[in-house]
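Right, one structure below, let's go through it.
Only a single protein chain was left out; the remaining protein chains are all shown in position.
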Amino acid sequence: MSNSKVAIDVRGASRVFKAPGQEPVAALDNVSVSIKENEFFTLLGPSGCGKTTLLRLIAGFDFPTDGQIMLYGEDIAVLPPYKRPVNTVFQSYALFPHMTVAQNIGFGLEMQGKPKAEIDARVAEMLKLVRMEPMKDRKTSQISGGQQQRVALARALAPKPKVLLLDEPLSALDYKLRKDMQIELKRLQTETGITFIFVTHDQEEALTMSDRIAVMSKGKILQVGSPHDIYDRPAVRFVADFIGETNFLSGAVKSSAKGNSKVKLECGPEIAASSDDGVKSQGNVTVVIRPEHSNLCAAKQGQLKGVLENAVYFGTDTHYHVKLEDGTHFMVRQQNEGGAQKAFAIGALVGIAIDEGTARILRD
Amino acid sequence: MADLSKTMDLKRQAGFGTIAVICLIILYAPIIVLMLFSFNSGSQITKFEGLGLSWYASAFQNQEFYSATKNTLIISFTATIFSTIAAVLAAIGTTRVKPWPGMSWAFMIINLPLMVPEIITAVATLSFFALIAGAFGLNFGIGNIIIAHTVFCIPFAYMPIKARLEDMDLTLENAASDLYATPWQAFKRITLPLLMPGIASGTALAFIVSFDDFTITQLVAGPGQTTLPLFIWNQIRKPMTPEINAISTILLMVSILFISVSFLIARSRKT
Partner (left out) sequence: MMDAPLSPAAQVAAENDKAVSRRSRLLSLPALFIVFVFGVLPLVLICIYSFLKPYQNGGVVWQFSTDAYLNFLFQRDIFDDTLQFAPDFLIIYGRSIWYALFTTVVCLLLGFPTAYFMATRPPEQRNWWVLLITIPFWSNLLVRTVAIMFIIRDEGLINDMLIYFHVIDKPITMLYTDFAIILGLLYSFLPFMVLPLYSSLEKMDFRLVEAGYDLYASRWQVLRRIIIPLAKPGIVAGSLLVFIPALGAYVPPLILGGGRHLMIGDLIAQQFGSGRNWPLGSAQALILMAAVLVALYFYSRNEAGPVKHG
């Protein structure tokens, strides 16, 4: 991204709910994040983590009990939704059932008071963009789920908002349709140049579509970064666990310098592990290693040793479950090469080789 | 195969179907007999002599019948309009809003006419208007009946409208707001059109309830303020002609028409 102008800047936003006679509940707890212009930004997390709350705060359907929501430098937290140049694609689509597809798409422009000619032109443009031209006079109850999704998109894009918010828009679609729509959405974002803020609980979706991801849990943002950053360099346990499969090994730091440390693992050996620059590692830590960054080998050659408990065949690769010397479970994921492969017997002693530079130290 | 499906039908209970049909017969037999005899060409009320529309013809020439119809229509239309407007406003003010102080009382008051036996409402209303006439000399004439009808029509209009409002998807209004509609625009373009089936249903119910009312009207009405139900009541205390069958059938037809329309509207919104 060449221009790094900030579109949405959330500063210390909190949303606390206080029911009478009960403890206050923080749906959002002091959240800060900067979302850049023309970015496909994803809020990722399990249900209840606050991602939808944050989206609603940006859209205007809820207000922060503390903090600011800045849109290009202006605090929009006090503005009602109809005064914010921000549009939303709802999870349930929320298409107006008594209007046709074309009327739905043109609604925002109508509310803005644009002249009819301009509205018609823009609606035609949008219909073409989402490829719904033949349906334009249909009532929204007469089209399929996938088509409704596209109309919802077109409707939200028509008024040329500064930011588009998408609240788990693909969750109601079946697998194939969802995959198609993911590509479609990515294409739309690049073509229109509008900042997309996308909410999902599906980590695969987040990894494939996003420029940057914010992983959330229990009302807080745990880590923000590119899909690579999030996957290869998880900062905290939750992120490592939520995204993909991970192996967790406990150990104690023996020496540490400029982001590289040597950690003595409880299961035996000492290995090299990296951490964020500037973060000095010390004391007891957890090291994470991705299953695909390890390989099975002869017991003598591996950095880690253990007993092979199970091998699960997945077609493209095989998952080997190894029980290490101190009882910790470790999973190795290896691609199946065609033809003869070194077979490891269940119950045999095996070694695990860790790819260089892939072990990470968690912050917590 | 047929036998097997009958014994396997888990929901079936012996004899229930028969009882259901009996109930229908009980409910409809008198009505059907009444309607049948309205086409009786003979002059006995319940001795059938042949088909004819003569009694409808004579009914339409009956001056009192016209006068009663005129009164009924004036009263019912006016009461329906007032009660529906009040009901729509009240439904909006009491549905899907944060409970305001006294809202549960408001709800009870609006529904009061449904909970009080009609005869009690009737004598209370009579006393009230008598007092006003006596103490302040104010008599609204047929307006008294209109007011009395409006009171009990309000809850009948209120219920379907409130139900429709509760059923409505809240996110639609959020979507409208998201798309730059002010609260008034969102109401006018989204909420109100979607509320229409409920309003139509409520209007139909209010009209029917007013049109058919006897008890309250009888006690509150003064001379010259006869409505159709009162007209029928007067007729059955005199020697009767089958004309009354014809008039009764007309009333029934009006009820059935409105109810079917209201029912179909309510059904169509469920699709």
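Order as written gives the chain letters A and B; numbering starts at 1 within each chain.
Methods note: a residue touches a chain if its C-beta (ideal position, glycine included) is under 8 Å from a C-beta of that chain, and two chains touch if they have at least 3 such contacts.
Remember, predicted model here, so these are calculated numbers, not experimental data.
J.: Looking at B:A57, B:L114, B:L170 or B:L192, which residue reaches the missing chain?
T.: Once the missing chain is taken into account, the touching residue is B:L114.
J.: Determine which one of B:A68, B:V151 or B:A221 touches the chain that has been left out.
T.: B:V151
J.: Considering the whole complex, which of B:I74, B:V123, B:I142 or B:M196 touches the chain not shown?
T.: The one listed residue touching the chain not shown is B:V123.
J.: What residue numbers in chain B mark contact with the hidden partner chain?
T.: Its contact residues with the unshown chain are 10-17, 19-20, 22-24, 26-31, 33-34, 37, 45-47, 82-83, 85-87, 89-90, 92-94, 97-98, 100, 102-103, 106, 109-128, 130-131, 134, 147-148, 150-152, 154, 156, 158-159, 205, 208, 211-212, 214-215, 219, 229, 232-233, 236, 244-245, 248, 251-252, 255-256, 258-260, 263, 267.
J.: Which chain A residues would touch the chain omitted from the figure, given the whole complex?
T.: These residues touch the chain not displayed: 63-67, 75, 77-78.
Here is the rule we go by: only the chains that are shown with their structure count from here on.
J.: Rounded to the nearest whole Å, what is the centre-to-centre distance of chain A and chain B, using the mean of the C-alpha atoms as each centre?
T.: 56
J.: Can you list the chain A residues touching chain B in their complex?
T.: 59-61, 80-82, 86-88, 90, 92, 94-98, 107-108, 111-112, 155-156, 159
J.: Provide the residue numbers of chain B that touch chain A in the complex, in ascending order.
T.: 169, 171-172, 174-182, 185, 189-190, 193-194
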